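Missing here is one protein chain; the remaining ones are kept as they sit in the complex.
Up next is chain A:
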Amino acid sequence: MSRSAKNIWILAIVVLLAVAPLIFINAEFGGADGAAEEMIQTIAPHYEPWASPLAEVPGETESMLFALQAAIGAGIIGYVIGLFKGKSEKSKQQ
């Protein structure tokens, strides 16, 4: 198998792993954080959280910030890979 074919297979499996549960399982797919809190409340009903987040951001803003986080990372990866590609082509020409 050529390298690009292999990479396409890898991507396909990753997408499948994420999409299959959405199709086959009927559930909320909610944030998991709340569930952890619930579990702690069941085990230790008298536990009082002694600190709270600095700022409680609205859900929409939160997803924007998550997207921003991914975008920053992806931007840097793109920059580095592009730089490597340029360098690698330059050294091939010489």
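Methods note: a contact is a pair of C-beta atoms (placed from the backbone, for glycine too) under 8 Å apart; a residue touches a chain by one contact, two chains touch by 3 or more; residues count from 1.
Quick note on the criterion: contacts and distances are computed from a predicted model.
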| item | value |
| --- | --- |
| Name under which UniProt lists the unshown chain, selected from "ABC transporter permease", "Sulfurtransferase", "Carbon-monoxide dehydrogenase small subunit" or "Cobalt transport protein CbiM" | "Cobalt transport protein CbiM" |
| Footprint left on chain A by the chain that the document does not show | 3, 6-7, 10-11, 13-14, 16-18, 20-22, 24-40, 43-44, 47, 49-57, 62, 65-67, 69-70, 72-77, 80-81, 83-85, 87-88, 91-92 |
